[in-house]
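Quick one: this structure, given as C-alpha cells, is what I'll be asking you about.
Note that this complex is displayed minus one protein chain, with the remaining chains in position.
We call the chains A and B, going by the order they appear; numbering starts again at 1 in every chain.
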Amino acid sequence: MTAFWQDPITFLRLWLEGLLLSWGVPASWVLVIRFAVGALLLATAALLLVILQLWLERKLIGRIQDRLGPNRVGPWGLLQPIADVLKIFTKEHITPAGADRVPFNLAPVLSVAAALMVWAVIPFSATVMGADLNVGILYLLAVGALGELAIILAGWGSNNKYALLGALRTVAQLISYSVPMTLSALVPVMFSGSLHLNVITQAQEVWFVVLAPVPALIFLTASVAEVGRAPFDLPEAESELVAGYSVEYSGLKFGFFYVAEFLKAFTVSLIFAVLFLGGWRGPGAEAYPVLGFVYLMLKSGAVYLLMILFRGTLPRFRIDQVMDLNWKVFTPLALILLMVIALADYFLRGTFPFVRVLGLLGINGLAYVVLDRLLSSRERLRRRPVAQPVRPVARPENLITSSDAGGQA
Amino acid sequence: MGHEMLNAWLYIGLFTLVAAALPAIAIFLAGLLSPRKPNPIKDATYECGVETVGPAWTQLRVQYYLFALAFLIFDVESVLLFPWAVAYQQLPLFAIVEAIIFLAILVGGLFYAWRKGALNWQ
Partner (left out) sequence: MSALQWVFIIASLITVGAAVMMVASHRMMHAALWLAVALLGVAVIFVTLEASFFAVVQLLVYIGAILILIVFAIMLTQRSTEAGSRLNSLAWGAAGVAGVIWTALTYVFIRWVVSGTPMQELGASFDDVVLLGKALVDAEGFAVPFEVASVLLLAALIGAVYIAFERKGEGS
C-alpha cells in the first residue's frame, strides 16, 4: 500500500474509489466519477498556475528592464494577479455591432479549452497520468489545430476587417510553424518507438535533448512561435496591425485570450520537458512518484524561464522574417536532419550507448556547423556596405572639380 | 486495447467538457457582475479611430493560400511518416531508405517552391 507521501495522487484516488465502492456505487460509475474529479482538479490547477505565471513574468520582465515590477499589492506584488483578475471580472462585455454571436462568444472559450486539453495526456509521474492515450503525441499536435480554429472564430466573429486580417495572419504564422514542430516531434517517436507519452518518457535513459539537440532546438523555437510569444509576437503587437484578432473583445472574454496565451506558454514548456528533457525521470522517481512530479515541474519551469528570457531580451521579428525563418531554415533543416538521423541511428543502434550518444551528438554538431556556415554566407551576400569609399570616376559632371578624391580634370 | 483505449478517450471527453465549462462559467459570472451600457458609438467596430467605411470584407493575397497549401502538404507527409517512425526501431535498412526517398521527394518540392518565390511573404 503506497504511503501518502510517496504518491499522494494515487493514495487519494484509491481512497476515493474505496469510499465510493463501500457506498455501493457500481464500478463503471466509480470510474466516471474518478475521471470527472481528476479532470476538474487538473484543469483548475492549470488555471491557478497561470495566475502564478502572470506574477512571475511581470516581475522577471521588470527586472530585465531594470525596474521592479509589481510590488505594491501584497508582499513582492504576489497578489497583483489576483487584483488584475478581480478587475477584469467587472469590466463590461462589449459586443460589436453586427458581430456573429456564436463564433464571437465561442472563440475565447475554445482558445482556453484547446490549451487545457493538452494537460489531459501529460504523464506527471510514474503513476499519475490523465488519459492513457496511445497516440498522445499526435493528440498534442491535433489540439493545437483547435486553437487555430478559435483564432479564426475570433477574427470572423468580430465583424471587423482588421480583426479578420489579423486573425488570418496569425493563423498563417501558426500553421507555418506547425510544420517543423511536427517534423522534429518525429525524432522522439523514432527513438522510443511509440506515440505514447509515458513510453517516450520512460525510454529516455539518456535525455533526447542530448541525443538530438538540433531537432530539440527546432521544436522549442517552433513551439515558441506557435504560442505567439516574443520574439514571434507579431500577432499581439499593438504598433503593427491595429490590434489583431482580439481587438473587439473586452472584459473577461479578452482576459481569457490573455490567459490562453500564458497557459499555452507553460503547456509548451511542459511538452518540451516531456519529449526531450526526460519528463518525470530523475533519481528516485520510480520508487517515489512524487519526486517525478517535482522533477517535471522543475524542468518545465526552467524552460518557461528560458521563454521569459527570450521575451525580455530579443527584438520582435517582422512577419516576412518570421515566414522566411520557418520555410527556408527550419523546415529544410528538420527534413534533412530527419533523414540523416534516421540513417545514422540505424547504424548506431546496436552499439554501446556511449558510442551512440557520441555519434548522434557529432552529427548534430556537424549539422549546426553547416547551418551556421550557410546562414552566414547568405548574410554576407545580402549585406552591402553602407558607405562606399569615394572612387574617382570620369563623369561629365565632375570634370571640373577639386574634390580631395582626385577628380581628374 | 479494448477498454483501456476507450477509458482514455472517456477521460479526454470529460476533460474537454470541464475545460470548456470552466471558462464558459467564468465568463457567465463576469457577465453578471459587469455593467451593461451599450450605445451605438461604443458598439461600433474599431477602425483606427475613424468611422467604419464599407462592409467588413477583406481581399486576401494568394500568398496566404500558398502557405496554407504548403502546410497541408507537409502535414499529410508528417502524418504518413508517424507510423514509420513508430516502427522505426524494428525496420530493416530498406525501409529506412524508402522513408528517405519519401522525404527527399518533398524536400525537392520545397526547394522548387522556394526557387519560384512561392515562399516569400510579399
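Quick note on the criterion: a residue touches a chain if its C-beta (ideal position, glycine included) is under 8 Å from a C-beta of that chain, and two chains touch if they have at least 3 such contacts.
Here the structure is a predicted model, which is why all the values come from computation and not from measurement.
Please identify which residue in B:A24, B:A44 or B:A68 touches the non-displayed chain.
Once the missing chain is taken into account, the touching residue is B:A68.
For the chain that's not shown, point to the residue among A:L54, A:I122, A:V171 or A:A367 touching it.
Final answer for the missing-chain contact: A:V171.
Looking beyond the chains shown, say which of A:D7, A:E57, A:D84 or A:E148 touches the absent one.
Touches the omitted chain: A:E148.
Could you list which residues of chain B touch the chain missing from the display?
1-2, 4-6, 8-9, 55-66, 68-73, 75-77, 79-80, 82-88, 90-91, 94-95, 98-99, 101-102, 105-106, 108-110, 112-113, 116-118
Which positions on chain A touch the chain that was left off?
Listed in rising order, the touching residues are 103, 133-135, 138-139, 141-146, 148-149, 152-153, 156, 164, 168, 171, 175, 178, 193, 195.
Here is the rule we use: only the chains that are shown with their structure count from here on.
Round to the nearest whole Å and give the separation of the Cα centres of chain A and chain B.
Centre separation, chain A to chain B: 14 Å.
Which positions of chain A touch chain B when the two form their complex?
Within the complex, chain A touches chain B at residues 31-32, 35-36, 38-40, 42-44, 47, 88-98, 105, 108-110, 112-113, 116-117, 119-121, 130-134, 138-139, 158-165, 168-169, 172, 175-176, 178-179, 182-183, 186, 189-190, 193-195, 242-243, 247-248, 251-253, 256, 319-320, 323-324, 327-328, 331-332, 335-336, 338-339, 342-343, 346, 349.
List the residues on chain B that touch chain A in their complex, please.
Answer in residue numbers: 4-5, 7-12, 14-20, 22-24, 26-27, 29-31, 33-38, 40, 42-48, 56-58, 60, 64, 67-68, 70-71, 74-75, 78-79, 81-82, 85-90, 93, 96, 99-100, 103-104, 106-107, 110-111, 114, 119-122.
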